[in-house]
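As you look at this complex, bear in mind that one protein chain is not there, while each of the others sits in place.
Going in written order, the chains are labelled A, B and C, and every chain counts its residues from 1.
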Amino acid sequence: MSQSLKQPNRLHEGGRIDRSHTLSFTFNGTRYQGHAGDTLASALLSNGVDIVNRSFKYSRPRGIVAAGAEEPNALVQLGSSEAAQVPNVRATQQALFEGLTAQSTNGWPNVQRDAMSLIGKLGGRFMPPGFYYKTFMAPASMWMTYEKYIRKGAGLGRSPMERDPDHYDHLHQHCDLLVIGAGPAGLMAGLTAARSGARVILCDEQEEMGGSLLDSRELLDHQPAYRWAERVIDELGRLDNVTLLPRTTANGYHDHHFVTLHERRTEHLGETAPLVDGVRPARSRMHRVRAGQVLLATGAHERPLVYGNNDVPGNLIAGAVSTYIRRYGVVPGEKLVLSTTNDHGYRAALDWIDAGREVVAIVDARRNPDGDLVAEARARGIRIIDGAAVLEARGEKRVSGARVAAIDVAAFKVAGQAETLACDTIASSGGYSPVIHLASHTGARPSWDDELLGFVPSLVKGVHAAGSARGVHGLAEGLADGTAKACEALAALGKSADAIALPQVDARYESTACALYQVPHEKPTLRAPKQFVDLQNDVTAAAIELATREGFESIEHVKRYTAMGFGTDQGKLGNINGMAIAARCLGKSIPEVGTTVFRPNYTPVTFGAIAGRHCRELFEPKRYTALHQWHVEHGAEFEDVGQWKRPWYFPQVRPQVRPDATNGERESMAEAVARECLAVREKVGILDASTLGKIDIQGPDAREFLGRIYTNKWAKLAVGRARYGLMCKDDGMLMDDGTTSCLAENHFLMTTTTGGAAGVMEWLELWHQTEWPELDVTFTSVTDHWATMTVTGPEARKLLAEITDIDLDRDAFQFMDWRQGKVAGVPVRVFRISFTGELAYEINVQANYAMHVWKTLFEHGDKYGLTPYGTETMHVLRAEKGFIIAGQDTDGSVTPEDLGMQWAVGYDKPFPWVGKRALSRSDTRRVDRKQLVGLKPKDPKVVLKEGAQIVLDPDHAIPMPMVGHVTSSYYSPTLESGFALAVVKGGHSRMGETVYLPMADGKTHAAEIVSTIFVDPKGARQNV
Amino acid sequence: MFHIYCPYCEEHREEEEFHPKGQAHIARPEDPEACSDEQWGDYLFFRDNPRGIHHELWVHAVGCRKFFNITRNTVSYEILETYKMGEAPRFTAEHPEGRPAETVAAERTAAGADKVERQQGAKA
Amino acid sequence: MSEQTASWFNVYNVRPETEVPTESPLAWSCHHSGRPSVSEKSRVVLRERAMLGHLILRGGAIMLDEAVREVLGFGLPGRPNTLTRDESGERSIQWLSPDEWLVIVPGGEEFDLEGKLREALGDAHDSSDNHYAIVNVSGGQTLLELEGECARELLMKSTPYDVHPDAFPVGKGVTTIFAKASLILRRPTEDRWELVLRRSFADYLYRWILDAGREYAIGVDA
């Protein structure tokens, strides 16, 4: 690894870095040094690193242009280990830390010598915007091959290939006033609100709060401006009602003043979050802020000028030059040419000369500028060339000169002879664009201000902007605006705040700026050297002109055709220039061309941070029953049913499964399910049915309500009895089913499917609250209160009798009765409901006692062969009986009649119950509707595939007319055969017919249409 | 993300606590059997879907579990009011600036305030 | 055997008269995820108040208030999202909705309380003016207490509801979102938060709280 320990561009004093604290870092394999307080960008500049990346399309060498979120070029791949990789980190926003390791995202074999740049140089011409759309079309079959090569050039950084060692979290915040941006306006606003006692959050995206005050040339209260900022921050930090969030970017403004703030908590400390007391804190945190009012003090972005070869390393925006010098003590070059359209840009030249380096010239597009800063520059002896601009930069890997000429801004042409000035740095300033991104996230369209030469935000109710963010650019004005807008915001909340006294600041006269976006060149734009507008996507002024020539006149078309503004900087530097160039080409004004819409995020945020803690084990709740531990301890495999984990089957460990098997091998699923099925049919099994939804219904009108919401009749259900019910939507399609028991005259217990529980509960409330509020009835979920265990099989009565005081006599406690009593000493309700077709007792026990009852059953169950079974066996057993599973045998397009369940439809009920009307619609009356039937495979060894499609003519050519599909299919150890349930067109009148199931493996199975009831059609077994 | 005033809880809550349930004030026909297939289909499926002021049924699902109505602008997403079941909106497409509360109350009395209005969202 | 108190409703004591083993909704969680011990470093302490009596009351406020005052000696909370407690703090009533309240009492009292309330409310089987309902949900939920200097920050990680003292004064209680589940959050005293969880979500919420509390050295008080 090479090393470079000098920092040739570092000043000996000044700036906010800590020279006593040296940090070493590696960039593209070379070790460098920087200081605490540096960003990666300032450290690279201090080491004289010119080329930090290669451009995306043309592979041109690129250097650092800006100092903040607007930086388009300096994107790096961060991370020394695979798991810690972070792609596309903006070097201007990455604090330096010891051992930082970074690489350019583009450039092969390296950024200094990039093989692709040759293609860029030669081929650039052949890659106008939209060139993909015009080529690679012939022959059609080749596109996938072309694309393979095109994709090789895709992307900037790369994704890590290992799991993230870090985690992230969310913090839900609430405040009266959220102030975004801690520059002059933001600090004043924060202070004003804070002193009023309001709950205030003040956030700022930079490593340090203070914004432009940190590199200002101006004095506040006769001291450097940053001193004032430090005092204010200190005061704010001591107030309980204020939350200060540095390193925190407001990345999205959502409805009703919901703002997401991304706080980089540890990214300045290392590539992964360092341990604190053995605990790894969240690497970064999303604050989900619900604010009463929001004040945007987000400042402005400087616009670069668009001139030839303005992408060569050494071209920077003027403000960035000042920031590097004054804040980081780094001068990014030796000889400066400044090209500006406004007074403010002059600061760069003054700072440069203060740093002891040479200013070759200030090239001002205006004639006779006369502001105070201009005067100061003159007084310092800087050459000022007025009415002129830099036409193009010279140099390849670093600026070597600037071609400068007089220009006629209005006529968009060069007005004089060009002169080449030798220099290594060109700073440009084309004016300032208020940072309106967050305001436009709300959907409010910004409006163009001709005086400010920029878009100013439109603000929805409750949003305020102050300072540069709304075009109030001067320091004194910005401070005053901050306090005034804070007062306004608080007044809107009905709170009062007093404006606070401004610090003393010298007034400064600024001469008017001029509008210049693209600098004219002697050659027409299409032939001139490349004038970059969007550096990240290699969009040039020529590309924009070409797009407009081709008829792309809407700014949205221009953007999409050229890809302008689609980079990770979202066009912060280039968009306004691009719009202005499009406007020029179309002969329109900028507001006529329109604005672009900014979308969240303001700057990119990791998926991990947005996901927060809802990852891995906490991705989504797992719901457990009261018996879960027992299931785990007995080796259950689990099935996901909604959020529940239900035992699927209980594979047993047996000493010897096959002759070649090793001891301790577990049963296969098929073996386990067959064993469980036979246990229920021949002895006794037990199922944890606690996940079924249970709703306690009370009220004098409970019975009436049930009659309206279920398809079948409830008027005569006696106390002590239970009934199966079907629930439809008003379109007549089945939505849920279950049994409901009459606990007392005005008291019912409804059960629902596991997955349908929450939906049914809301459904009942919906009808009650919005349609039938006159009914006196209440619904309370008791799903979690009761654990439910089903004891079923021929031996169920004998087993239960051992531990209950309930009279289980078949006449005293009949099928579809329920009784109250004790089981294992615990008060319970027992329901004689059967979903297996066998004698069955469903025991409801208060969940805290469930484990005791369950274990007691097993203590007594051994001699009866008590076998736990899971959902798979439950499915086989119920299917053998033709019992449906809502959501498996139905899909939202099935009526009770389609299921052959006319017996559960109360055609003559007096009230027009939910779903009734739809049953007489023309489509519902069709005779060829898909109807539920049984299928018996001709070959009993065959278990049809669930989801297999059914045809009548297996020899029909594709496309084959399909008449239905298999909804449930299993092997029945009782029948020793496969069997299935299916829906078949007109199935109820096709009994005995043969149908065919052509499968993916080429086989076609034949099956006979039979009744849905395969076992015990008379229901004798459950009535014993 | 919306900030919704629940008229029953009498405070603003986050949208995550609520479920939208479609257009408000859609009453089930009194006598479904008397409806033609067309009328029944209209009741089940056909909706206003306006661009602008819209009345919606919501439920405070994670909260008091009460259904209530929201008048909301479907373009700006501004919530103009929330009101309990059986109440009439102040803000409508015809009166985007809002009618005086007294007018609305007077209308309700005239219509028979004791009769709770039936109004419901999609049931299909 | 059956201890029906009103023929119109089926009410009976679901608690066994004899001692039987019980498992709170957190039994599996403590077994599986453990219980980090409370230390000096613990800035959040979690405690389960298992096996309490939980009743849901439904009906008109005025009618229920009268009955509750008669039986419990204190009234229903008058405002939405608030709770009232008896002097010992052992019995509380929380507003859940305009016609729904949660009553929490020491374990074992709930059945007796339900009976007394039903007696006080009278036979309301056919009159629409005084329909009410009482439902015992004691097996379906459990109560956790959260204390410590970072308890509020842990809540801020978990719920979008504003837990700042200005917005969440003592005596408040709400049903709200917590992580990806719902629960009841209440603040009975200055320093203590209570979380009422549904049984089936208890393990998820327990793991969430331990995870969120790790940086505060969260301890679980046995």
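Assume contacts are C-beta pairs under 8 Å (C-beta built on N, C-alpha and C of every residue); 3 or more make two chains touch, one makes a residue touch a chain.
The rule is simple: contacts and distances are computed from a predicted model.
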Considering only the chain that is not displayed, what protein name does its UniProt record carry among "NADH-quinone oxidoreductase subunit K", "ATP-binding cassette domain-containing protein", "Sarcosine oxidase subunit beta" or "ABC transporter permease"? "Sarcosine oxidase subunit beta"
For the chain not shown, touching visible partners are A, B
From A:Y58, A:W228, A:F258 or A:F748, the answer for touching the chain not displayed is A:F258
Check the options A:G865, A:G887, A:G900 or A:G986 and report the residue that touches the missing chain. A:G887
Out of B:R13, B:R28 or B:H54, point to the residue that touches the absent chain in the complete complex. B:H54
Sole residue of A:L269, A:A492, A:A611 or A:L775 that reaches the chain not shown, by the stated touch rule: A:A611
Had the left-out chain been drawn, it would touch chain A at residues 56, 84-88, 125-126, 128, 131-138, 140, 143-144, 147, 150-152, 154-164, 166, 168, 252, 254-255, 258, 260, 288, 441, 443, 526-527, 542, 546, 549-554, 556-557, 560-561, 563, 568, 570, 599-601, 604-608, 610-612, 614-616, 619-620, 622, 639-641, 731-732, 887-888, 891-893, 918, 921-924, 945-949, 951, 958-960, 962, 965, 967, 998-1000
Contacts from chain B to the absent chain lie at residues 1-2, 15-16, 19-20, 22-23, 37-38, 40-42, 44-51, 54, 56, 72, 74-77, 122, 124
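One rule holds in what follows: only the chains that are shown with their structure count from here on.
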In whole angstrom, how far does the Cα centroid of chain A sit from the Cα centroid of chain B? 30
Could you list which residues of chain C touch at least two other chains? 160-161
In chain B, residues with contacts to at least two other chains: 14, 65-66
Report the residues of chain C in contact with chain B in the complex, numbered from low to high. 79-81, 96-98, 100, 160-161, 174-177, 182
Would you tell me which residues of chain B are touching chain C in their complex? 8-11, 13-14, 16-17, 62-66
Seen from chain A, its contact residues with chain C in the complex are 169-174, 199, 276-277, 279, 281, 288, 290, 613-614, 617-618, 620-626, 628-629, 644, 691, 696, 698-700, 743-747, 774, 776-778, 780-787, 805, 820-822, 824-828, 845-852
